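See below for the structure under consideration.
The other protein chains are all here in position, but one chain of the complex has been omitted.
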Amino acid sequence: MIKQILISDPTLRDGNHACAHQLNAEQIAIYAEAADKAGVPIVEVGHGNGLGASSLQVGLSKEDDKTILETARKHLNKSKLGIHVIPGFATIKRDLVNAIDIGVDVIRVASHCTEADITQRHLGYVRERGKEAYGVLMMSHMASASVLVEEAQKMELYGAEGIIIMDSAGAYLPSDVQEKISALVNGLKVPVGFHAHNNLGMAIANSIMAIESGAKILDGTARGFGAGAGNAQLEVLVAVLEKMGYVTGIDLYKILDASDIAEKEIMSIVPTIKSDSIVSGLSGVFSGFAKHVTRISNEYEVDPRDVYRELGKRKIVGGQEDMIIEVVMDLIRNRK
Amino acid sequence: MKKLRVAILGSGNIGTDLLIKIQRSEFLECVLFIGRNLSSPGMAKAIAMGVKVSDESINAIVKNSDLVDLVFDATSAKDAKNHWDILDKLGKIVVDMTPAKLGIFCIPAVNLEEVIEHRNINMITCGGQASIPIAYVIGKTQKNVEYIEVVSSIASRSAGPATRLNLDEYVDTTENGIKHFSNVPRTKAILNLNPADPCIDMQTTIFAQVENPDMGYLEKEIDIMIKKIQNYVPGYSLLVPPVFENGRIVIMVKAQGLGDYLPKYAGNLDIINCAAIAVAEQYSKNFNNIK
């Protein structure tokens, strides 16, 4: 029996976290074209926090949503165009209507892992337009397997045709992935997916564990270009899956070429696991915070590792970048 | 002095918390607490407090029109529209807690004097009550403000099903409110729900993009504004005073609830109620010629 895995490639979305959301139209065009040639099923683009998220809070995008989407649309023929949408950032009227009008095929509606009911209206709208709707539970390490199943069931009832859990902090070990993915596969009707981060060097291992536990959708990015320590490295993932006998529909040589192009054309730095990233992963902090923590810690001369520890202790969720400033201010105050 | 006679339409969390706050007011008297179901917890509370209750919705006011001067509408946007058709004809003042956007936007610390010339006052949103006064000060003290953004984080447990279903309306209304009061052309509102246990207090960050900020003037005016707000929202405080960081002004405020009907973490519900009461009290003061 053929084991088919659906790959979604958010190099041009999660990667935006790695460059302070500065990917330009030309870079988007170049990589979209390369990924399309390689046969990547879904190419996800946008600001790091998705549609409508360009902000002082998270970072202003180099290009607006319209430019990003139109550029990617123009350069994708076979690949589907995907976006990430977080209610609270993106509204239907202001953002989603336009995105679908431009020609987005796949919409992944995301919430913090315990807040699935904020996705009802957005998922409903995507279905109404007849597009592919997925549910995404972010920062999934912060909820138990049973809570994840409940929240995922809600998204399934809202009309999601697949549920992806994100290890947004890169905090999982393979055993965590096994527990959570198995529970979801068991508790849901629709396919389950996994999105890895590499803070603890587990991105590929965790992705494979997800597949072995029954997941059918994986996210991976060229060279792992993504928030913090980066994501599962797509070209490695494709190679490993191929070796294990899974089918992705992606041409290995061409995705290797695409990742070489990506390194040359869109990355100022290739993501590595920096010392701070390890502490971030251990503390369970949203990977997208990395750039902000580095900058603000430098500016106010505090140890970024202390900042990560404190953010983790306060259970700060994605989207709460403003808390970094408050934590830094508190650290300074307590030092005095 | 004669207390202003108010009625509360809607016996949910907002309505019941308003009721308790009104009991403390020197200027207001709740003459009627109205819902649709006499067995709801809010109704039970009102009955226990000896307040006259009714389960006849808007008809209760039609029947008792002579007894009521002002109505707090704490139902839903859809119902508020129907209610206003009736209350307008009856000549009542309405303080609208829903996002129906029928009347003038009100932030007591900014336009209290102006709004009491009107008969339908809209309290915008909870995040708006926390952030708009600060946005207003930024607009007032800084030249060429290009963009203002406000981010609120609230405890998951303080966001009920209606809030969750209507996040888009929250974002839309808050953005309009900021535009209206700050005169800044581009605005953005973001809302985060945080499930941390123990529950977080409502926290709001206001960002502004300004070329050459006048931080001294800003700090002075922010202090004045915070004190003004604290007059009617005791749990409101400045968490991080204005800093200029990475090309943006950053100010953080926090709103802790009074813990009346709802727990203290529900500062988001508390602040909009405190603001609504400040409005009603101002009417009362005016009628009694109290400065």
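Should a chain be cited, it is by its letter among A and B, assigned in written order, with residues numbered from 1 in that chain.
Here is the rule we use: a contact is a pair of C-beta atoms (placed from the backbone, for glycine too) under 8 Å apart; a residue touches a chain by one contact, two chains touch by 3 or more.
We take it that contacts and distances are computed from a predicted model.
Q: Could you tell me which of "Bifunctional protein PyrR", "NAD-dependent epimerase/dehydratase family protein", "Ni/Fe hydrogenase formation protein" or "Phosphate transport system permease protein" is the UniProt name of the chain missing from the displayed complex?
A: "NAD-dependent epimerase/dehydratase family protein"
Q: For the chain left off this view, which of A:38, A:53, A:192 or A:307 is in contact with it?
A: Of the listed residues, the one touching the omitted chain is A:192.
Q: Among A:161, A:179, A:212 or A:330, which residue is in touch with the absent chain?
A: Of the listed residues, the one touching the omitted chain is A:161.
Q: Which residue, A:64, A:128 or A:265, contacts the hidden chain when the whole complex is considered?
A: Final answer for the missing-chain contact: A:128.
Q: In the complete complex, the non-displayed chain touches which residues of chain B?
A: Against the left-out chain, chain B lists 36-37, 55, 161, 164-165.
Q: List the residues of chain A that touch the chain left out of this view.
A: On the chain A side, contact with the omitted chain comes from 1, 117, 120, 124, 127-128, 130, 146, 149-150, 153-154, 156-159, 161-162, 184-185, 188-192, 214, 216.
By our rule, only the chains that are shown with their structure count from here on.
Q: Tell me, which parts of chain B touch chain A in their complex?
A: 147, 149, 151, 153, 156, 161, 164-165, 167-168, 171-172, 188, 190-197, 203, 205, 207, 209, 239-240, 243, 245-246, 248, 250, 252
Q: Which stretch or stretches of chain A touch chain B in the complex?
A: 55-57, 87-89, 91-94, 112, 114-115, 117-118, 120-121, 142, 295-296, 299, 314-317, 319-320, 322-323, 325-326, 329
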